[in-house]
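A single protein chain has been removed from this complex, and every other one stays in its place.
This part shows chain A:
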Amino acid sequence: MSNTLSFVRTEMLPQKTPPASSVGLQGWLRENLFSSVGNSILTLLTLGFLALILSNILPWVLFGIWDAGSLTECRAMFAERYADGREYACWAVVTDRWDQLIFGYSFGNLHEGLYWRPIVGLALILLALSPILYPNLPRGLYIATAASIFLYPWLIWGGSIWGPLTLALCIIAAVFAYRAVAKEVSSLIAIPASLLVLGVLVFFAMSPVSSGLNAVAPIELQPVPSREISGFVLSITIGIVAIVASLPIAVFLALGRQSNLFIVNKLSTGFIEIIRGVPLITLIFVATILLKYFLPSSVNLDPVVAVMVLVTLFTAAYIAEVIRGGLAALPKGQYEAADALGLTYWQAQRQIILPQALKISIPGIVSNFISVFKDTTLVSIVALNDPLGISNAIRSNSDWNGIVWELYGFIAIVFWIFCFSMSRYSMSLERKLQTGHR
């Protein structure tokens, strides 16, 4: 028996190192770039393409001039420094005018020393967003969220602080009115009743109270007219106002579209589909041209505010669809459990449905914010001074007449930094929510 087994190894062989062609840099190259003949050709073609593009763009970017007073000075310096007679980037326009492009005329050149207002405003907004975007942070930060809604417009438009504060007080009063009526009579009557209270307070009590308070304790910032808000501050302000103001509208539209009530459902669906079916530029035309017809002739409409209103409605229709997706994605058991507990419709929405639906809608809302932020460039068509509008104004100055790529490049880079970071955040959140929710 034993002689049939010729040899059995009793100890393990030491592991061999993998062949040199499959590890390290060589292995990586082989696997990822040159795995087959076709792939190798593709790689070489791509490398050639990249080399062609970069060899044309990089010298232009890197050999550019950062300190010059005008385009003619730039050209003189090119001729002086580089013998090849080629033109490179004249980044001097960015050094000269970056403050206008970012802060606009309002906080840039005209009123020196107002930089801090949009900066503090943006910091406030980031602080306000942090508890929503990063749920681990302390809940107390929601106070900052509520405060920033009133403080950001104050920082941008200036004027007396008592205006926004009394508005906040009116809203708080309306909330108390809602609670009181809901407790005493009915939650159904409470909604119109609280809206009535809010309207009465805003129309009749707000301006005397705020001017009275201002007479007692004048806390004022230098007012900035809407027309002077420009540059990236304008883009960011329109974007933030649109998102914040559209969220409540969007929630109601989404609930309306999911509702069983025929008229409510059809009205919400009709509004959403009409807004989504027309280009934003037509709505901006409505804001700047038509809106004054739809209001009593006594109302003096500010074009920037009008654009904000229409952009808000536009955003609301899109976000309503995102939230509807969130509502539809909730498991049916959540709705049934709420019914089984005997909760009323609004109780169920507030305590159970909306917190979950809104949470899974956040990535969609962020991507909507990105597109609204990008779409704010459209206001340059109706002669508001967003960064593109300002770039035209800079170009019409005789110092910088004929400069194009540098300005577009700078604007593009700023937009890109904002949008790319937000989209990365949105993607990471999506990944986190996917594992958390299902």
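Criterion: contacts are C-beta pairs under 8 Å (C-beta built on N, C-alpha and C of every residue); 3 or more make two chains touch, one makes a residue touch a chain; residues count from 1.
Everything that follows uses one rule, which is that contacts and distances are computed from a predicted model.
Its UniProt record calls the unshown chain "Glutamate/glutamine/aspartate/asparagine ABC transporter permease", which is the correct pick from "ABC-2 type transport system ATP-binding protein", "Transcriptional regulator, GntR family", "Glutamate/glutamine/aspartate/asparagine ABC transporter permease" or "Sigma-70 family RNA polymerase sigma factor".
Among A:V23, A:L261, A:V305 or A:A329, only A:L261 touches the chain that is left out of the view.
Touch with the chain that is not drawn comes from one residue among A:Q26, A:N39, A:S207 or A:N401, which is A:N39.
Screening A:V23, A:L290 or A:L341 against the full complex identifies A:L290 as the residue touching the chain left out. Within the full complex, the residue among A:G199, A:G212, A:P248 or A:P279 touching the omitted chain is A:P279. Of A:L378, A:I394 or A:L429, it is A:L378 that touches the chain left out of the display. In the full complex, chain A makes contact with the omitted chain through residues 32-33, 35, 39, 42-43, 46-47, 50, 186, 188-189, 192, 260-264, 267, 273-274, 276-282, 285-286, 289-290, 292-297, 370, 374-375, 377-378, 380-381, 388, 404-405, 408, 411-412, 415-416, 419-420, 423.
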